[in-house]
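Removed: one protein chain of the complex. Kept in place: all other protein chains.
Letters A and B name the chains as they come in the text, with residue numbers starting at 1 for each one.
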Amino acid sequence: MSVLSPPFATPAPATVRTGGLARLHEWVVTVDHKRLGVMYVVAGLAFFVIAGLEASVIRWQLAVAGNSVVSPQVFNRLFTVHGTTMVFMVGIPIVFGFANYLVPLMIGARDLAFPRLNAFGFWAFLFGGLLLYFSFLGGDGLYGAGSAPDVGWFAYAPLTERAFSPGNSTDYWNLSILVMGFGTVATSINLIATTLVMRCRGMSLGRMPLYVWMMLVVSGMTVLALPPLSAAQIMLLLDRFLGAHFFDTQAGGSAVMWQHFFWFFGHPEVYILMVPGFAMVSEIIPVFSRKVIFGYPMVVAASLAIGFLAMTVWAHHMFAVGMGAPLNSAFAASTMLISVPTGIKIFNWVATMYGGRIRFATPMLFACGFLFQFLCAGLTGIMLSVVPFNWQLTDSYFVVAHFHFVLVGGLIFTVFGAIYYWFPKVTGRLLSERLGRWHFWLFVVGFNLTFLPLHWAGMLGMPRRIYTYPADRGWDLWNLIASLGVPFQAAAVVVFLINVGISLRRGQRAGDDPWDAWTLEWATASPPPPYNFETAPVVASRRPLWDLKHPDDPDGPHE
Amino acid sequence: MGRRSRRDAAIAGGTYAMIPIRTPSIFAPASTPAFAIRELSFLVLALVMFIFVVVAGLTVYAIVRFRRRPGDDGREPPQVYGSTQIELAWTLVPFLIVVVLFLTTTRYIFAIETRARAANALEVTVVGNQWWWEIRYPALGIVTANELHVPVSDPAEPRPTFITLQSADVIHSFWIPQLAGKTDVIPGKTNRMWIDPRTPGTYVGQCAEFCGVQHAGMLLTVTVHPKEEFARWVAAQQAAAVDVPEARAGRDVFTSVACVNCHTVRGTPANGVFGPDLTHLMSRATLGAGVAPNTPKNLRAWVNDPASLKPGALMPAMKVSGDELDRLVAYLVTLR
Partner (left out) sequence: MSSRGRVGMICLITAEASLFAVFVVAYLYDLGKSLSGPSPGEVLSVPVLGTICLLSSSVTVALAVRALGRGAVRRSGAWLLATVLLAIAFLTGTATEWFRLITREGLTICPNLFGMTFYALVGLHASHVVVGLVMLALISVFAWSRALRPSHAERVELVSWYWHFVDAVWVVVLTVVYVIGR
């Protein structure tokens, strides 16, 4: 039987400093994981809106052939900054922000292992992000989008060398990501130390929530995969400022080497972005299906396998580079192999729903949307792993569609679901279900309207990163449909922001455990007190609150 | 016509009639690598659709069958913690599928990549530049730009074209979807690919690796000629530049205004190599690698200020005044 401190009311704070400036100061100097988590997610959502606006201009420009909404220079800056922002300033901060907030609560801890390092991580991200956006003010200023980088989010050499990218736009890309990268590694180290050392009594590794397991895998991948990017970026800095020739092909350097180093980071990076989404739905689906996750040990094993295999597939981004048949085959093998543990997880989630009593609250709606869309994304990924087919599809809109299905249809959907799920814990109030349903359906319609046709445009030969296209290629209709999806997605985000705004003030009070869930974060107040738990919890199974609520049939003997 | 070519012609006209003929669809192949890829893609698409139907179907079933009904008593359903047999099965089956898919894929990889060079193959070197394509036929002594001309490769009498890819500056990618998969064009690395187009016609493509401001303006056409027609094209291209006495005044402008620093016109002293070879400029259908049709009016606009047609183009505005410009253009239009 688990002995758990029952939920309690929030005690009054010891000192109350009122006034806006005092409250702002509190947030600025905080080292509390919950506050930092909120700051990460809020900042990430702010960048999400900005990057979404950039994407809207891109889709406006591409809606018809031969359009001239923006010049090619501005377009190239737009897609570069859109991609860079979404990966480094939306995806990363949001997933690590959630982990920041949830991991200590889920393992019954007081905070992360290194609270000051945690704060450092946040501010490194924020300042790095601001540095990237400061680039818009350089050069010609906002006209022509200033000195914003225009080399694509993966910045292939030698386009990034001084000879082909004069001025400082590439340096903004380089330095801002370098700075943000340090913060991300710091946070990952923090999460690993926290998870391995600070679990409450009774919580062996085999009793951790799946969310914590997957964030552990993500943090491990980050520690291994982010430094290679930093290394490549240092090399690029040496090339651009000290006359080195790492990637300068005219002096014997290697353009392909940049690609290898970048993608050695870049591929794990996309798993670093997506696995937290898996982690979120692994908590949401069981609760809203009213069933324990089907096959917990296999889900853990699959997550570990994904973490390991993700480090072995990087050159599948380089099948058209001419690495030779043996290497192409090897990377095809590893890429196809990684689809197995990924597929397994989908089966585990569906099997959890099977035989359940599914309640379609907004978090579950987003989780279901994720299931279908991520299935598509995974299958288009398998298509891309077939190397000769890849030779047609890579660098075309097919790939653009594929990775947006992964990162928007997958990650963003799970993030929205997670926000609806954990918002009550963070704020003490529920988000409106009615607005949530509008948000969901508008986004599903808009997202699919935009990204489904782009698969076909790619198959019709449309390459990516082009600011316009000829009218006689047969791509017009698909691009127009894709652009028509934008207003729906924009409306969805507006509805979401309104929902947040209204619910913060007038949302229904949530109490400790509005969803009747089973993990430790629901065993304390909403919002939790600064120290999280009045007494350190002791657990005896994977679902401590299930044990509390079902003393006649606890989880322990079944595990 | 053999059975296969009739089928291909029928496909081109019939089933794919909904795709306008200039659409470079990967499902309208005209050359062996593209055919092989389409064949493989049908297998993959079938597999992927099968998986989608099964998994999505099960998910829909679960959503519909196990949703909470209005009269639900609020009890928790039976908690099922897992099943070793089921989990083993759904690990093994995908793994086997992956093995089969991998073996098939590898077979196609090697078949396409390690194809031996035929003795009678046409050799072409394509050099990617920002933002145009230089096309050289080393054995034939031809240098042209942006339009690749090759002989048809009848399956009964194959004559493939082997293309060597090099870059003068940054990474580009050579992609004509109907003829083959794309191959990157990388500075410091020489890549090779091959095509054997079976049906005469014009096939379009463009650069497929972001290479700077006018990446979108780096279009490609491959014109596939029947045997005799190709021989005629070669002969015409091999000839030195046409010398029309009335246009000599323009040729003097050409020489004096530094055009010769970048451009070659064979048969004249002009032998610059930074820009496209202009010896048979008027034999090309477009200017600026596809951004505008090759008409005297556009040519005039281009020479006056390339950025007016292709913003960001590396050719500087030559700042040639009205009269001189007229003479220059009058000369250029004689370079058939």
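Criterion: contacts are C-beta pairs under 8 Å (C-beta built on N, C-alpha and C of every residue); 3 or more make two chains touch, one makes a residue touch a chain.
Because the structure is a prediction, the values reported are computed rather than measured.
Chemist: Quick one: jot down which shown chains the absent chain touches.
Modeler: A
Chemist: Looking at the whole complex, which of A:L45, A:I58, A:A145 or A:L226 touches the chain that is not displayed?
Modeler: Counting the whole complex, the residue in contact with the absent chain is A:L226.
Chemist: Looking at the whole complex, which of A:F75, A:F246 or A:W263 touches the chain that is not displayed?
Modeler: The one listed residue touching the chain not shown is A:F246.
Chemist: Considering the complete complex, identify which of A:F114, A:F164 or A:F360 is in touch with the unshown chain.
Modeler: Per the contact definition at the top, the residue touching the missing chain is A:F114.
Chemist: Among A:A46, A:A63, A:M257 or A:L484, which one touches the chain that has been omitted from the display?
Modeler: A:M257
Chemist: Which listed residue (A:V31, A:A63, A:M198 or A:L548) would be found touching the missing chain in the intact complex?
Modeler: Of these options, the touching residue for the absent chain is A:M198.
Chemist: Tell me where the left-out chain touches chain A, residue by residue.
Modeler: 113-114, 185, 188-190, 192-194, 196-198, 223-228, 230-232, 234-235, 238, 242-246, 251-254, 257, 261, 264
By our rule, only the chains that are shown with their structure count from here on.
Chemist: Note which residues of chain A are touching chain B in the complex, please.
Modeler: Within the complex, chain A touches chain B at residues 71-73, 76, 150-152, 156, 158-159, 164, 249-250, 252-256, 289-292, 294-298, 320-322, 324-325, 328-329, 332-333, 336-337, 339-340, 343-344, 346-348, 350-351, 353-360, 368, 371-372, 375-376, 379-380, 382-383, 385-396, 459-461, 463-470, 472-475, 550, 553, 555, 558-559.
Chemist: For a test of understanding, state which residues of chain B touch chain A in their complex under the given definition.
Modeler: 19-20, 22-27, 33-34, 36-37, 40-41, 44-45, 47-48, 51-52, 55-56, 58-59, 62-63, 66-68, 72, 76-83, 86-87, 90-91, 94-95, 98, 101-102, 105-106, 108-110, 112-114, 130, 169-171, 173, 175, 177-178, 180-184, 186-189, 191-192, 204-217, 219, 290, 311-312
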